[in-house]
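All protein chains but one are shown in place.
In this document, chain identifiers A, B and C correspond to the written order of the chains, with residue numbering beginning at 1 in each.
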C-alpha cells in the first residue's frame, strides 16, 4: 500500500532488541534530520527524548509543548527513517484516557515503543534538582493497564539511561544482563556546541572561510535527504 | 499585554539594519533552539532558511512541508527570541492570495520580514542543478503588490547570500554598499557534522566517555533555555 | 500593518460589555464558520465553548483535544470575525506555567478573553453526573495571578451561563445586575439536529429534492465567505 508505515515490522524489531540475549543500544534524536543521522550511522533504534525535543523547539521540558506538538515532531522522525523509535511519553499527558489517545496516535505515526513515567502532569525534567511528586501508584497502573496489560505479560527486560553515570564501563551493564542502553541526549547537546562555535566564529570573523570546510557540504546535505530520488522521480512523472 | 509579540519593534529594528549606512549580518536558524543560539551569540537578526527548516524536518526543499508546517517552526523560533527574523518565503506557496494569507500569519507569529522568490510552486532548491522555471513577471509583481506596495516605496537596499562565493572578502561587499549579508545555512550544516561525529563515536566505542566532555553540558542546556525563570515562577505561583 | 489582529480593540470592546451598565449577550460558536454566523447575526461577542469545540472535532469534553489543537480552532474563529471572542479555557491545561503559555498564545491569535475553571486536569464536562474534583484553592489562585492579577483589580462583573435554568426570564437576570449572559452551546446543538434530519431524509429518499430548497444555497455560502472580495482581488493582482 502506498505510504504505509510498516509499524508491525518496527515493533517486531524493537521487541527483538529487548528480548534477544545481547545488549542493544539506541541513540537520541529530536527531529527528522537527527533521526535520519542516527539511522545512517548504523544504530538499530532511536530514542525520541522528551528533553531533546522540547529543547530543539526552544521550550523547557515541563510539558510546555502540547502532546500533539510533540506528536508532529515524532511523525517527521518516523517518516524520515525505517528503524524503530522509542518515545519518551512523559507522564502520558494526563490520565489513562489521554494515554489511550496518545498510544493510538503514536501507532498511527509509526512509533514502535513508548516509555511512560510515574510523575504527575505537568512534569519536571529529572535532572532538575528538588522534590518531584510521583504519581499515585494505583492511577499509574491504570494508565499502563489501559493499553498494555495483555501485551507484555511477565517479561521485564531492563532498560537503562546512563547519562549521569556514563563512566561505568559498558561491560558492567552487559554482565548485569541489561537489555538496552539509551544514549539519551547527546545529539542535541553536540548540535548546540557546534552551532555555538559556528555562530561565534562567523560573528567574529565576518566571514565563512574558516567554517566552510569544517561543516557538512551542501552536496552531502542533498545526499542525506535523498534529492536523487526526487530528481529521478521528476524525470519519470513530470511532462 | 501578556504574551504580546512585539512585532512592530522587531520590524523597526529590521528596517534599521536595512537602511542604516553600515553592513548588517543575519545568521541562519531552523528551530527554536538554533534561533536562541543565534541571538545569544550576539547576532542582530535571524535568517529562517527554507532549506535549513525543511532539512531539519527531514524533508526536501521542494515544498514537501506545507506552509502551515513551516509556520509552526517559525512560531517556535519567534517565541524563543527577541531579535528580528527574516523568513525565506519561497514562492509564497501559491498565488497572490496565498501570499496575503502567509504574510498575515507571519505577522501574527512575530516575523519581521519575508523574502519571496520568483520561482513557480512547488519550488526546487537553488543549488540543485538543472533549469528552474521562473514565475511570470506580471503574476509575481501581483503577489508583491498584494501586500507590500505601499510600504517600501522606492528604497531598494541590496541583500546578498554569499554561500557559493564565500571566498570574496567581506570588505568587497562593504565597498559595494551592500546593506545586509545572510549567512544562509551554516548552523544546520555544522549541526549535521557534529551529530554525525557524535553518533559514529558512540556507536563504535559503545560509551559516552570520549564525547561527554566535548559537548554542551546539561547545566548549560538548562541555562540556555531559562530553567531558572521557571524555578523562580514556581516558587511564586505554586502553593 | 498587514494582517494585524486588532487585539487591543477586541479586548476593549469586551471589557465595555462587562463593565457597562446593561446586560450583554454572547453566543456560542465552535468553528470559523459558526463564528462568522454569530457575527453576521448581530451578536456583540462570541463564546468559544469547550464542549462545542470538542464535540465538533468528534471528541469528548475531557481534554481529549490538546490545548494546541483547540488553539488552531480558535485561530480560525478569530481570523473569520471582528467581534471579541471569550474562550472556555478549561482548567488552563496544567499548572500556572501552562496557563501563561496558553494566554500568550490566545493573545497572538486575537482572543479577547478567557475563562479558567477551578477543576483539575483532565477535566470532566460539568453536565456529566458524578463528583468532580475541584482544584486546590491556592494553586488555582496561582494560575490566575500568573497572568491577570494587575489587570482586573477589584472589579467583579458577574457572568452567567443559563443552560439548565433557561426558563428563568431574562428580566430576572437584568434585575440582578448580571453583566453578561452566555448562550453556551446552542449553535452546536442546532447544527446536529439539522444534519441528522438532512442525513435521514436524503438516505431514505435517495434524492436531494425535498432538502435542496430548505437549506442555505451555494450562492449564500459564497456570500457568507466573501468570495466577492477574492474575485475582485484576482482582477487586481492576477495577470
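Here is the rule we go by: a contact is a pair of C-beta atoms (placed from the backbone, for glycine too) under 8 Å apart; a residue touches a chain by one contact, two chains touch by 3 or more.
This is a predicted model, so every value here is computed, not measured.
**Q** Given the contact definition stated above, which residue among C:19, C:158, C:176 or C:208 touches the chain not shown here?
**A** Missing-chain contact among the listed residues: C:208.
**Q** Determine which one of C:82, C:200 or C:232 touches the chain that has been left out.
**A** Checking each option in C:82, C:200 or C:232, the one touching the absent chain turns out to be C:200.
**Q** By the contact definition given up top, give the residues of chain B that touch the hidden chain.
**A** Interface residues of chain B facing the absent chain: 62-64, 66-69, 93-95, 97-98, 101, 121-122.
**Q** Need a quick check: the contact residues on chain C for the chain that isn't drawn.
**A** Interface residues of chain C facing the absent chain: 25, 27, 31-38, 40-43, 51, 55-60, 62, 69, 72, 76-77, 79-80, 125, 127-128, 130, 162-163, 166-167, 169-170, 183, 185-200, 202-203, 206-209, 211-212, 214-218, 220-222, 224-227, 230-231.
**Q** By the contact definition given up top, give the residues of chain A that touch the hidden chain.
**A** Listed in rising order, the touching residues are 1-5, 7-8, 11, 79, 95-97, 100, 103-110, 136, 138-139, 142-143, 145-147, 230, 233-234, 236-239.
Methods note: only the chains that are shown with their structure count from here on.
**Q** If chain B and chain C share one sequence, what is the angle of the rotation that overlays their CA atoms, in steps of 5 degrees?
**A** 180
**Q** Counting shared numbers against all numbers at the contact of chain A and chain B, is it over half, same, or under half, different?
**A** same
**Q** Please report how many Å separate the Cα centroid of chain B from that of chain C, as a whole number.
**A** Distance between chain centres: 34 Å.
**Q** Could you tell me the distance, in whole angstrom, between the mean C-alpha positions of chain A and chain B?
**A** Centre-to-centre distance between chain A and chain B: 24 Å.
**Q** Listing for chain C: what residues touch at least two other chains?
**A** Within chain C, residues 95, 97 contact more than one other chain.
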